[in-house]
Structure formats: C-alpha cells, structure tokens
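Right, one structure below, let's go through it.
The complex is shown incomplete by one protein chain, all other protein chains being positioned as in the whole.
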Amino acid sequence: MNKLSRGNHRKVAFVMAMALVASLSQVAPAAAKGDDIVILIGEKDSGWCAQDSPGLDQISAKNAVAETLTIMNEKGKIVPYLAKTVENSADFKTWKFTLREGIYFHDGEELTAATVLANVAANLGLNPLIPASLPAIAWQDGFGGVTSLAQFAAKAQALGKYVVQFNLPAPRPLFNESWYANGRPVIWSTKTLQTKACGTTVGAGTGPFKIRSKGVDQFQTVLEANPNYWRKDAAGKRLPKAATVTYKVVLDAAQRTNALVKGQADIATFGASSGPQLNEMKKNAKLVLFEGRRDTTWSFHMNTTAAPFNSKSARLAFSYAIDREALAKVVAKGNADAAYCFGATYHPYNLSNGGKKKCATFDLAKAKQYVAAYKTETGKDLTVLLPTTESTESAKANQAVCNMLKKAGAACSLMPPVTATAVILRGFALQQQVSWFNVVAGYSPAFADLFSRKTNLELSGFRFTNPGLAACFQTALETNAAAKYQECAAVLHGEAYWVPTYNEGGFIVARNTVTGLGETPLPVGGKRPVVGLSGFDIASVKVSD
Amino acid sequence: MSALFELENLRVQFDTKRGKLHAVRGVTLHIAAGECLGIVGESGSGKTVMWRAAMGLLRGKKVHRSGSVRFSGRELLPMSAKEVRHFWGTEIAMVFQDPMTALNPVRRIGSQFSEALVKRLGMDKAAANERVVELLRLVRMPEPEKLVRKYPLQLSGGMRQRVMIAMAIACNPKLLLADEPTTALDVTVQAQVLELLSDLREKLGMGMVIVTHDLGIVAGHSDRIAVLYAGEVVELATTRSLFARTRMPYTEALLKSIPRLDGKRGETLQAIEGAPPDPVAQTVACFFAPRCRYATEKCRTEHPELLDDGTGHWYRCFYPLKAPAQ
Partner (left out) sequence: MKYRVALKNLAKAVLVLFLVTFSISILVRWLPGDPIEILMPFATEEGRAALRAELGLDINVVQYYFSWLFDLLRGDFGVWYASTGDGGGVPVRSMLAVALPRSLLIMLYTMVVSIVFAVPLGIFLAYRAETRTDKTISNVLFAVSSIPSFAIGLALAFVVGVQLDLLPVIGYVPFAENPSEHFRSLVMPVVSLSIGLIATFSRLLRVDMIATLREDFVTMASSKGLSNMWILWRHVLRPSSSTLMTSAALQMGALIGGAVVIESVFALNGFGMLLTTAIATRQYLAIQSLVALIAIAYIVFNLIVDVLYAVVDPRVRGGRG
C-alpha cells in the first residue's frame, strides 16, 4: 500500500512536470494542408532589413513579402517591376523611375515617390527623422561609393506622386540593376521603416504574402496571403494562390532531402554542394528538380596584405594547385562546372573567349615550381589554413583542396568551423589566409565588381589594396565598356588575386504536387526565372492534394 | 548422534595467474545436530574459504571444489546455485564477520529483515513485520518497533550484530554458521553476543559453527574445536581436551598469543613468527615446519597425517607435545 502510493506520487510529479513544460511551449495554429506550402531552406534568419545581409535562401523568403523597383526576367535582363518605367539620360547620370499606381503595402500605405525617398534615406542613413537610418550601401554600390552618398541623396527627388528622379554624381550605366541587386534593396512601407523592425519581426511590403510570425523563432517564418496583391496570374485571376507559406530552416541538406521525399515539405532549396542528395532526388519520380543558370562562381579570396598571399608566387602556386574538374566532381557530383575565368562566358569581362581559353589552370608542375619559388623568396614553406563552415560539405570540399595543395608540396590544414560571417569579418587577417565565397557574377558586372574589387580584405573590412586595379574597375563601371572590364580582369587573373573553382546554378526541388513555380507573368511581360538569383516566384505556387 | 553437516575430504583450489592456489586441502569435519563446533585459524588458514565453499557461496569457473559436503545427508557440492540457495536461510543460516558491512547501508532494518520472511517463508507483510519485532526482542534489542524504521548506520556495532543474528535465525535454520561473529566488536559486547549465540542455540536446538581466529572466543562456547592451518585441520578435539592436552605446536603457539586476564604481569604475549606457507607453492614438508621450534629434518621432508591419540583427540604432528597428566 505504502509502496503503491509512493509510486503514484512519482508518476503524478512526472506528469505535472511534463505538463508544466508543455504549457510553456507556444501553440501554433495548424494550417490546412493544400493551401499551406512548406519550404525548407538552409539558411537561418538574420534579419531582412536593407542593411542586413541575408543569403539567397532568406532573400527568396524576403522577396515574398517585400519587392524591388526592378527585377530580373528569365532571360537575365533587368526590367521594371514596382516601377512602371525606368528611363535614363544618355550620360547615365539622370535616372527617372515612374512607379506603378495602385500598389498598396500590407499596412495600407500606397506606394508613392515619397515612400521610395524614405527608403533611400533610411538605407543611406541620412534621414534623422527615421530612426532606422542606417547605411546599407553594400547592395546599392551603384550609388557611387560611400563618400558621395550625401550629395547623391540630396539629388534624389520626387517629380510627382509616382515619379522619382536620381541625379547621380558620376555615370552609372547599371543603376537600374542596383535597384534589384539580387532582391536585396526592397521597398518597405514608411511605417515599417519608422518602427525600426523593417522585417526583423514585422514588416509591411507590397509582396504576395505578409508576415504572420517571424524573428522570435529564427528557424521558422510563417507568411500568409496578401489579399490585395497587385499582380494577377495569366488568366487575370487574383494572386497568390496559396493561403500560407512556411519557411523552415533545416541546415542539414540530407534532412531537407528526407523531409521532401517523405512529404513533410513541398519545396526545398539546395546548393550544388549537396551533389549526392541531388543525384538521389533526380531519380525520384515524385520530385521535380529545377536548376538555375550556372553563373555563380565559387572562388578563393586571399588576404594579400599578409603572408603568405602577399607573395605572387604563393598565389600562383595556390591557383595552379587546384584541380577544378576534380573539385567540382568531389563537391557537386556533376552538378557544377569547373570554373577557369572570372564570371560566366557571356559576361563582358569574361576572358575565356567563349570558353576556349582558361584564365587559371590546374598545373601541378607549375604549382610545385611556385611553391619552390615561394620558399626561395621567403625562406619559408608555403602553409595554408582553410576555414570550413558548419556544413559537412564544406569540410569535405576544403579537405579536397587541402589534399591538392599537399600534392603541390604546400602544407595545408583545416580550421575549425566558423560562420561565413565570421570569415568575412575578422578571420581573414587574423587567422586564415584564404577563404571561399560565391561570387554571383551571373548578370551584372557591377555586382561582380563589388566582390572582385574587394577581394583583398583587411582588418577594417572590405578594402582593395591595389589602387591601380581599383581605378580600373571604377572606370569600367562608369563606362560599362567590355574592353575596360577585360583589362581589369586580366590583371585580376595575372596576379592571381582571385582563384575561381566551380560554377553552380543553385537548385529548387519540389514535390510533383507543387504547381505554378515560376509561372507568374511579370507586368512588363515575360516571367522570373524558376531558379533566379533572388530565389523563386511563389505567387502562383499551389500544392494539389 | 547422526551428523547434521559433514565435510569429507573437502578441497578448494583457485586458478590464479601464478598457478593453482590451494586454499583448502582435504578437510573432513562432522557436526551433529545441536552441536557447536569452533573452527580456529589465522587469517589465510582457509577457514573462511572452507565454509564459504562448502555452502556454495564461493563458486565460479576459477573455483575448483572437490570432496563431499552433506547436509542432512544431501550432497551440496554438485548442486546448482539455485538449488543450494534453497538451503540457505531456512536450513543453514550465516552470520558475517563485520556487522558494519554485512547489513545493506541504504535499506531500513525492517525491510531487509522482513524480505527473507516474505520471500522464503511466504509470510504476508504484516505477519513478517510482527515476526521481525518478535525476533528483535528475542535478541534482546530495546524498542524493536522503532528499530525497524532505522538504517544500519544509526545502530552501534553490537546492535548491528544482534540484528544480524536475529536475521540469521529468522527462518529457523538447523545450522548457524558464524564467521568471526565478534571480531569487530569491543570486548564487553563480544561476551554479550557470544552469550546470546549460546542461548539461542540452546533455545532453538540449532547446530552451530563459529569460525574465528581467536581461540579465546570459542573456548567457553563450543563443544569441539578444529584448528586449521594452511588449509588443513591440524588439531581436532573437544574443547576441554584441546586446552587441557594441547598436542600441536601450532595450537600451543596460538594459545600463547592470546591475552589472558589472569596473565602475570610482565609476561609478554608471543606472536607466532613467520607467515603461513604460500598456498600456491607445493611442498612435501609439514606446513608448519618453518615456523615450528620443534621441527626436525623429518618435518621438513615429510608431511604428517592427522592421527587420533585414542581419545578422539586428533593432531597432525610427528612430535606432538606431551599430554600433561590429567
């Protein structure tokens, strides 16, 4: 008897403890299947404000809520989007954006020239009345550099309720692209800017979906349909088609695959580095794969301000040591191409002459020769430290690179995982000498230029240490002349400041019950690419039961 | 009187890394119902191994037992652990050396006491609890009702030993095996516990074996005494005869090492010099020879047999001490 009651006490205590903890958990309303789309992405939410730097996965979510003035169509061309027309003067210094009328933000504000000016001011950190005034120039480098921002902003003006005109201090042939910049410079409502949250937890954009919950759980963002969305489908029916969209962060690519195969999710994004999973999914009849154009170049960036990569011999040794074909195979299992030149073959600055020439090559003999040359110059052995990110793919790829370097006679070791952000920040100068990033060189020389000019990193952040090259790119940017770009690219390759490895396109995998991916017509005709540089258009996406 | 418990040529060997260890080398002993036998020996003489092996407490791949152990005519050695366990508690009960360690420190006296009654005799809990109190009273424990709620560490050594004795007799065993029942207790408590054991033996009519290193302990309480050395019985006699007519030099040495209350002042206690032989090493000599002051060449080359001097006094010596005139 005594024993029995004691046992019961324990049970009661256990149940009570469980109930207590369970009651702390938040209750999320369950959405009806069919109207609810679950999208798995591989990147955590670190804010959607203009000054934040989300990656492509988060941008695709961000662009479901807030939209850009211009956008890239399926042919890779920049076309007006929230703007009805974009006109420029012959000298590329005056740009006139005429906004589409009757577009409303989720909070009821109408999109006007005043809204755009508020966004410009907020993003440039120049409007003292808007507390969110923090500079976010990175994605709009076309503005002309930090120093000229103030004058520039002063010269942005409204020419009417729906017309904004920019008078630039220098020619900017690609200024329309600066307002797309892979979906980053979105237009928020004025109130959103004033609440300071600008997409951290709340935010009103013009997009097909509005935020239901975001920010508190950095691994899940739930959006619900915007009933007043301005775009219509091909038949003229209202968009979006889905009632809710849930973006779930699942960092492990294998688990994204598993969940997709099981039907726990409808759509998932993958990089080429998930090669084994992608190849597996290609065989699955229930899944449909979409690949973007292979124009994102993964490349090595070196710290040319410190040993060993302040030595040209070291840089060349590194560049020659990398067997790009092998690396693409190891990393992507056939889902990426080896990269030899800066940018895709159709770019104005691409030196491959339509793919015939290799700007950087794999040559073990030459690599060994330069390793030896480095030793002669400095009296030291060439040792390279490679940082890995959190993913197993990264470790695998870096190990492969290390092995290649070792074959060439250089020492190489892997650094413990750090986040990409940490790599960008201090890591370069403090600990590691090289790191790799994707350079989205798909369409815009300007954007690629941002990275190429800032390949060399110093403690204070991005800064270029070769003034000649910086000036070269500046001129190229202003004239947008292919010859000038090529001149700069030749220096870049000649000095091996930048080592391309492979090109990838990025993947979206959807269950075959998903319809409407990339089908929404753009207002000026055409569509967005299914897999684009700012994710994919989900306005028409629906899941059939 | 028919024998209750018989050991016939019991041998116990252990496999060790150094080779076979001979712990018990052919011991033959008989205990009659109601009789009290004292088994005396130094530590390492094999006395504890002997009774533990006989009981079947010591078993395993590395333990080799041979000979015969019979309880009420039933052979125990070939029995499985499960079968022999059937005898434990109800037929043969044991009292252990150290009451500090032989009681489970984390369980209340009552629960570790009554479990045997419930499990072995099939009593219900209430009846078992009543019986526990009764038994505790029998071993003269004060306030037994309170005692059952206590933990062993809340009792003194003497009390614990009494509790243990009470536990041992709980299922009315026919034989009580007490291994150094008083070693861990101080002298006055020793006497009380021994008195209690004798008392209980008489009341319950149990046979009893007291295993000890101290001849003095068994002197007043046993009917017969067996002296063990190096795994052998070296002298076996009635208590009276053993003390009065000691034949073994080893027993003599043991006697001299006992402090006596009537000892003369200034008389020094004599420790036995040297150590018992290595149980792994084989020798043909008398095992005690290296430590024996009477040893001759013969003692070092031949092994003496256990002999009866005609009065039922057995000894294992070529040159036994002369029996004093009675």
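Some notes on this structure:
Order of writing sets the chain letters: A and B. Residues in each chain are counted from 1.
FYI, a residue touches a chain if its C-beta (ideal position, glycine included) is under 8 Å from a C-beta of that chain, and two chains touch if they have at least 3 such contacts.
Keep in mind the model is a prediction, meaning the values are calculated, not measured.
Shown chains touched by the hidden chain across the complete assembly: A, B. Set against the missing chain, the residues B:43, B:101 or B:156 yield one that touches it, B:101. Listed residues A:89, A:218 or A:512: the one in touch with the omitted chain is A:218. One chain is missing from the display, and on subunit A it is touched by residues 17-18, 21-28, 30, 40, 44, 46-47, 49, 51-53, 125, 131-132, 134-138, 146, 195-198, 200-201, 215-220, 248-252, 254-255, 258-259, 261-262, 264-265, 419, 421-422, 424-427, 430-431, 461-462. By the touch criterion stated above, the residues of subunit B touching the omitted chain are 55, 57, 85-90, 93-94, 96-98, 101-107, 112, 115-116, 119-120, 151, 153-154, 164, 167, 171.
Just so we're on the same page, only the chains that are shown with their structure count from here on.
Centre to centre, using the average C-alpha position, subunit A and subunit B are separated by 85 Å.
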